[in-house]
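Partial view: only certain chains, each at its native spot in the assembly.
Naming follows writing order (A and B), and every chain is counted from residue 1.
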Amino acid sequence: MNADLIKDVRRNNPLIHHLTNQVVMNFTANGLLAFGGAPVMAKAEKEAAEMASAADGVLINIGTLTPEELPAMIRAGISANRKGIPVVLDPVGVAATDFRKDAVKQLTDEIQFTAIKGNAGELAHLVSTPWEARGVDSVGDGDANEVVQSVAETFQTSAIITGKTDFIYTDGNLYTNDSGHPLLGKITGAGCLLGSIITACLSSGDAAKDSLLTAVSFYGHAAEFAAQQHNVTGPGSFSPMFIDALSLDPAQLQERKI
Amino acid sequence: MNADLIKDVRRNNPLIHHLTNQVVMNFTANGLLAFGGAPVMAKAEKEAAEMASAADGVLINIGTLTPEELPAMIRAGISANRKGIPVVLDPVGVAATDFRKDAVKQLTDEIQFTAIKGNAGELAHLVSTPWEARGVDSVGDGDANEVVQSVAETFQTSAIITGKTDFIYTDGNLYTNDSGHPLLGKITGAGCLLGSIITACLSSGDAAKDSLLTAVSFYGHAAEFAAQQHNVTGPGSFSPMFIDALSLDPAQLQERKI
C-alpha cells in the first residue's frame, strides 16, 4: 500500500461520476466521501457525456441496469476515454442473464476500460471460462489467477478479481492481496464501493499497479480495522464503522483503535 | 417460532429476487443478508423471467412503481409460478392512487401469490373494505381479522396484516403475533424487509403456517432485542442494531444481550 497515493487522492478530492446500481448508491456515495473523493451520480443519457467530461473518473456498474440506462453508460465511458480519465467496469451478475451479457458486450465494445473488477464468476464469464454463479454472487472455485490474466489480456485492461484473496493483473504482472474481513461479504455493496475507491485511486495518475494495490489493500485493512471495534456486533453495526475507517490514514488503521 | 426452520433457511441461503422500491433496496438487501438469505435486485423486463427462474423466491413491492417496471414484475411472478417457488406481494400504498390500484389488479390477475402482506389499510383496500389510509401508511382502525381472512380467500393465498398485532391467515386458520417494537414504525422499510424475510422463510418448503409465523415472530423479537441494546438512542441507532439482531439465533434473541 502506498500511503502517499492516498494522500494525493485526498488532496485532489477526485470527482467520480457513477452510473451504478440503485441498491448501493447511498453506501457508495458515503464510502467515497469518507475516503476522500467526491461522488456524483447521474443516469440520464442526455447529461452522461457532459457530466463525465467534468469528472476525474467514471465508474460503470450494471447491478440494476435497465435498457434506458445503457446508452448513458456508453456515452459516459466514451467521454471518459476522450478526456483520458479512468473508467472502470463492474459487471455485476453478468453471468445471470442474457440481458446483462449483451449489455457488457456493448460496453466493452464501445469503451476502453482502465480496469474491470468483479468476483471470480463475473470475470470468468467475460472470458467464457466455466464458473459457478448464483444470482449476482460467485460461489464456485477455480483458477482465478488464470481468469484475471485472461480478462486483462482480452480487454487490454487492468483486471481485479475480489474475494478472500484478491487477484490483480496489470501491465503483464499478477499480484495478490489478502487484507479484508468476512463481514464485507455480509453487507451489500462492498464490492461496488471498492469499484468507486479503485476509480478514485486510478485518477491519481500514479502507475496502475500502485493505484490498484493501494485501493484493495487499504480497503481490506479498513474492513479489518472496523470489524474489531468493540461496538461492532454484526453486519449492521460494521457498516458505519467501516465508513469511518475509510476516512482514516493507513497508519491509523494499523493502530487498530480509533 | 420454529428455530429449525430458520436454521434450514440459513443453510439453504435462498436467493430471493426482489422487484422492490428504491427507498428500501439497501436496507432490504442488508437485512436479508444478515438473516441468511441472498438478495438479488433487478427490474428490467428483459431479464425478469430469467432472474426469477434462477431464484428460490420472488418478492414484488410496488412502493415506487413506474409503468416500465410493472411488466418486469408480472414476468417475474409468472416465472415464479411456473417454477413453483414462492412469490409474495407487498401492495405498498395501493389505496393511495388509481395507478397503484390498477397495477395491483394486474399483478393479482396474472400471478398466483403465495402470500400477500401489507398494513391493514392496504389489505382492506384489496377487498374493498373501507379503511383510513394516508400516503403509504394505514392510520385507521377496524376488523383486521376479517380483512385478512377475506384477502386470503379472495386471492387464494396466505395473507398477513402487519401492525402492533400481526394477523396471519393461512390454510383456513387465523393466527396472531405480538412480538415487535414501536421503533419499527419509526424507520422506513420495516414492512418491506419483512416481506423479504417472509419470502425467504416460505422458500424453506415447510408448511406456510410455520414459515409465516416464524418469520413474523422472529422479526418482532429481533426488533425487541435491538431496541434494548444500550447504544440505541433512537431510530437511527436502532437500524444497524436491528440488522445485527436479524443475524442471531432465536435463542440469542431471548438472552437479550449480544
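Structural remarks
Note that in this section a contact is a pair of C-beta atoms (placed from the backbone, for glycine too) under 8 Å apart; a residue touches a chain by one contact, two chains touch by 3 or more.
This structure is a prediction, so every number in the text was calculated from the model and none was measured.
A single sequence accounts for all chains of the complex, and while 2 copies are shown, the assembly in the file contains 3.
Note that only the chains that are shown with their structure count from here on.
Superposition angle, chain A onto chain B, using Cα atoms only: 120 degrees, a multiple of 5 between 0 and 180.
Residues of chain A that touch chain B in their complex: 21-27, 63-68, 93, 96-100, 134-137, 186-189, 231, 233-237, 239-240. Within the complex, the chain B residues that touch chain A are 15, 17, 22, 25-26, 29-30, 33-34, 38-44, 46-47, 50-51, 54-55, 68, 231, 239-248, 258.
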